[in-house]
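Got a structure for you, questions after.
Missing here: one protein chain of the complex. Every other protein chain is in place.
Coming up: chain A.
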Amino acid sequence: MISASQRLWRTSPLTYLALVLAALFSIYPFYYMVVIGTRSLDSINDVPPPVTPGGAFGANFGRVLDNDAANFLTGLMNSIIVSSVVTISVVLTGSLAGFAFAKLRFRGRNILLLAIVVTMMIPTQMGIIPLWGMMQSLGWYDTLFAVTVPFLVSAFGVFMMRQYAAQAISDELIEAGRVDGASTFRIYWNIVLPALRPAAAVLGLLTFMETWNSFLWPYAILTPENPTLQVSLSFLSYAYYTDYSQVFAATAVGTLPLVLVFIVFGRQIIGGIMEGAVKS
């Protein structure tokens, strides 16, 4: 016997067909990236287009490394540095402020929290022209400071940590810390931060991906001599648009680390995004 609700939610083969098609459509461009990046250049002209990976990845990526115009390795290192620093800072400042908004009493708390929610809606990218001028006067043009410092805090990070702290940390726990004579910062460091770990991990992953992938601002303020990975990829693709194998080998190397991270932590990332959606 199946119940009424089971009959209602029964899944037909057509549902699976549609989902499998959607999944294939999502995954195919990755596969294509690998196919072109591992084949020699002449197989690009094949009709029908090549469908299996080849063995020329080493040669293709070797051309990327020899290429002085794009500084791929510098870009890779810069992206690792910038993304790591931004991630650590967003998680720490976000959890500190989120903890204050969720668990501490202070004058102006609600209006300041509202201000943070409002700033989440502001397209700050529209401020890049004066920001560009500011970086010039600070002497930060073409330096990693320019792509790091403005992103050390995030309104989304503060809001997300506040939401999590409000429900995950009991007031008794904090009171117990106070009775033991711990300072507020000690309570944050020893009690709050460990309890916020699940949300901090999701925020960290999302921040890392966003920083790794950001384009417009690094493109505006960095040069091909000192690029981030994405900026390096763009210059590579302009300069060598006929050498697809080289560009695709570099693109694959720049993309696959994040895909691997996503395969390992995908469940948490998806959970974080869906929870965030319900709350906001």
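Everything below uses one rule, namely that a contact is a pair of C-beta atoms (placed from the backbone, for glycine too) under 8 Å apart; a residue touches a chain by one contact, two chains touch by 3 or more; residues count from 1.
Here is the rule we go by: contacts and distances are computed from a predicted model.
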Complex member absent from the view - protein name from UniProt, among "Histidine kinase", "Sugar ABC transporter permease", "Sarcosine oxidase subunit alpha" or "DNA modification/repair radical SAM protein": "Sugar ABC transporter permease"
Given A:72, A:164 or A:208, the one touching the chain that is not displayed: A:208
Sole contact to the chain not displayed, among A:92, A:144 or A:168: A:92
Sole contact to the chain not displayed, among A:15, A:40 or A:223: A:15
Residue numbers in chain A that touch the chain omitted from display: 4-6, 8-11, 15, 18-19, 22-23, 25-27, 29-30, 32-33, 36, 44-49, 84, 87-88, 91-97, 99-101, 104-106, 109, 112, 116, 119, 121-134, 136, 149-150, 152-153, 155, 158, 177, 180-186, 188-191, 193-194, 196-197, 200-201, 204, 208-209, 212-213, 215-216, 220, 229-230, 233-235, 237-238, 241, 244, 247-248, 251, 254-255, 258-259, 262-263, 266-267, 269-270, 273-275, 277-278, 280
